[in-house]
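Attaching a single structure in structure tokens format; questions to follow.
Removed: one protein chain of the complex. Kept in place: all other protein chains.
To keep things simple, chains are lettered A and B as they appear, and every chain counts its residues starting from 1.
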Amino acid sequence: MRKLTTALLAGLVLTAGASAALAADKTEISVARFFGACEADYGSVTDVTKANGECGIITALINKFNAESTTTVVKPEIVEWPGYDQLTARIRSGEPPVISVMHEAVISDYSSRGLLEPLDEDFAKAGVDVNDMTDAARQGVTKDGKIYAMPFDTHTWLWHINMNLFKEAGLVDEAGKPILPKNTDELFAQAEQFKEKTGKPYFISTLANETAFYTRTFDTLLYQQNVDFFADPNKVDFSSPEAKGALQLLADIYSKDLTTKNQDYAASVSSFAAGDGGVFICGTWLIDTYDQESKKDGPLANGYAVTAFPQIYPGSPRVWADGHSWVLLKQDLSDAQRASAVEFMKFLWDNNFEWARTGHLPVRKSIIDSAEFKGLPHRDDIASLAVNGTALPSAVKRQFSIQEIEGEEVGSAMRGDKSVEEALTDAETRINELLANAK
Amino acid sequence: MTDATLSPGKAVAAVKRPTGASIGPRWTNALFIAPYMVFYLALLVYPLFKGIWMSMLESDMFDDTSKFTGLANYYRLFNDKIFIGTIWNTVLFVLMTVPVFVAIGLLLALALNRSDRTSASLRAIFFGTSVLSVTIVTIIWKMMYMPGNGAIASIMRLFGLEPIAFITSSSLALPAIAVTTIWWIIGLPMMLFLAALQQIPGELYEAAALDNASRWRSFWSITLPSIRRTMLVVVIYEIVAQFQLFGQAQLLTQGGPNNASRPIVLFIYEQGFRSWNLGYAAAASEVLFLIMAVAALAQFFASRKRVEG
Partner (left out) sequence: MAASEHIVGRGIGNKLILLSVVLVAVIWMLPIAWTLLLSLKPNSELMISTASAFHPPYTLKNYTDIFQSSGVFRWLWNSAVVSVGVTAGILILSSLAGYGFARAEFKGRDIIFVLVLLGLAVPEQAVIIARHQMFSDLKMHNTYPAIILPGLSSAFGVFLMTQYFKAIPKDIDEAAMLDNASRFKIFWKVLLPLTVPAQATLGIFSFLGAWNDYLWPLISATKPEMFTITVGMASTQTNFAQSEGLGFLMAQAIFAGLPVFIVYLFFQKYIVRAVAGAAIN
């Protein structure tokens, strides 16, 4: 027992010592973020150019800020993704973090209840030129005419391609570009051809444990057919034949074994790196990770390409999009804290290029047009996304819950647990029920 | 320890005389229970009634303008396919786990009811997992179940089999959570049964051995009747405990796929903290309370009857 007590005390002393090491005379602000924890690899890295991946870059950015700022210490608080349940509980408890990362799609739920601070004046004072924001970013953070967040990126849905397997399947043209489907028939033909030649499924998809793939892909397929399913922001409409067709397409991909099945996010990410399939439908943020992978020996060696979501319906090239942003939560902040918070946001704005190295689209026009950005690998291939990325109308409430429900139902139909019609009706009922009861 | 074993059965018999010390009733005696009663009233009774009141309001977590709506939340609940589904899932989960807890718990107890070192270590293994937190258990089991990365998938591929999609198929998700739960806390029923087995007088078995009774027969005619009470305790305890399923489902499957593994408590949590519908969440928790109260009452009467009879 005494040994145990000693061990516990030793642990306590360690923790106390570590926290005492923090500088005392600077203003400390808490910043809640997801993107994972990787202090082990990046805990002391302040040179952001040496960091890779979302987790590495954000960790290094904060380190750099803490090293450079003479007035502010940022205390990062790493939360579970997406973390809104806990953020809600925390706001309700009266002790929110000073700054939190937030998807642009959910800002209005919080801003409309007066839980966020408008930032227009702060940005003007700090010298953040809001006219430099891309349209997508500016729309994403503007609610009811006020700016409620510092945009950080626009991220969209796209195709990561294993060119080595595409070659094997005969799906590479003379110019060395992947041959991609231009309509649904071609999609199935090419996918079958791929499966025949390589013995592997055409698609790798994140079908397990999260609903992001379903919602984002389904939305994209609807956008491609010009379906405006939120014409009335208080009511979703999935009754169109186009919606049925899109969902049937997903169900067919699944039932014809053209995709990996049952993989969760982690499994699908590593599965693509391991060369288990040709196309990984996922987001912008993995571009850098896979680009690094393609420089090593392995299934992706010299064989990674990325492309905007191919247009398989004749309507439009629009694609699902959202953005990460940083919000200032309403609470009793001292002037020093508020100044520190804005200082940190300005720092992120100034270093937006570094974040864009992950693969995300930057939020500043000046960066998109810069040679520096264009010089990053694969950026030409996805330049169109800056224009085509589409978010839900901002008048739609509870977007996060809606995406969750939509994803659950689309997933049920895709996996064959429900009929397409039933899933669409259920999704509609559930979402409209949610909206009818949402303030 | 042995002679002081907790035994309400005996206690009830011993306390049949009039209660109270010789000095008789005095209001100062209430001071003994007062500290507990403060917590009981403030943190159990008050929130219970506050919850019932909240369940009749239409209220948003961040909006103070809640309005009284009577039973509207309840009406909405019973027309909510998802909520009805969670009741069904929870009941199904209880039906899946409780019999297994009893069966495997008893089997392990029978096999390990010996005093050698091997049995002691084996008991330690089976009980040891119970001390892990639910979050650690789910991390471990996620890495077992995942079809791409999981251990089970790797083993199946080793034998040339197609990996099974445990937590991502709507028919296997709940059973997968059940397996995880059984792995996690089989130790308690095992220990309870062990304690019961050790109370059975050895002479009973000796007599049976003289009669040349088979192992099977002495199990049916001696062991089983002697541990009837413990059996009931295990069943009651496990029903109550498994009705409260939350962490495993939240962390392993998020209630999916197709809501196939969403339990009532997860529904309450999501309505409260994701959809911010406090009144609706409170109404759902009252339904949970009602179900469990009925179950508790039924068990209370069942146990009284059996013990007395």
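A few remarks follow.
One rule holds in what follows: a residue touches a chain if its C-beta (ideal position, glycine included) is under 8 Å from a C-beta of that chain, and two chains touch if they have at least 3 such contacts.
What you see is a predicted model; the values in this text were computed from it and never measured.
Contact with the chain not shown here comes from a single listed residue; of B:Ala165, B:Ala208, B:Val235 or B:Ala260, that residue is B:Ala208.
Looking at A:Ile29, A:Val79 or A:Leu328, the residue that reaches the missing chain in the full complex is A:Val79.
Screening A:Ala67, A:Ala89, A:Ala231 or A:Ala436 for touch with the missing chain picks out A:Ala89. For chain A, the residues in touch with the chain missing from this view are 4, 8, 11-12, 14-15, 30, 34-41, 43, 53-55, 77-81, 86-87, 89-90, 92-95, 97, 210, 264-266, 269-270, 273-274, 298.
The set of chain B residues touching the chain not shown comprises 1, 4-11, 14-15, 17, 19-33, 35-37, 39-40, 42-48, 50-51, 54, 108, 110-115, 118-119, 122-136, 138-144, 149-151, 154, 183, 188, 191-192, 194-206, 208-209, 215, 218, 227, 229-230, 233, 240, 243-244, 246-247, 251, 264-265, 268-269, 272-273, 278, 281-282, 285-286, 288-289, 292-293, 296-297.
Just so it is clear, only the chains that are shown with their structure count from here on.
Put simply, the C-alpha centre of chain A and that of chain B have 38 angstrom between them. Contacts from chain B toward chain A in the complex involve residues 58, 60-63, 76, 80-82, 142, 146-149, 163, 165, 167-170, 253-254, 256-260, 269-270, 273-277, 280.
Within the complex formed with chain B, the chain A residues making contact are 84-86, 88-89, 91-92, 113-115, 207-211, 260-264, 266-268, 270-271, 276, 398, 400-401, 404, 408, 411-412, 415, 417-418, 426, 430, 433-434, 437-439.
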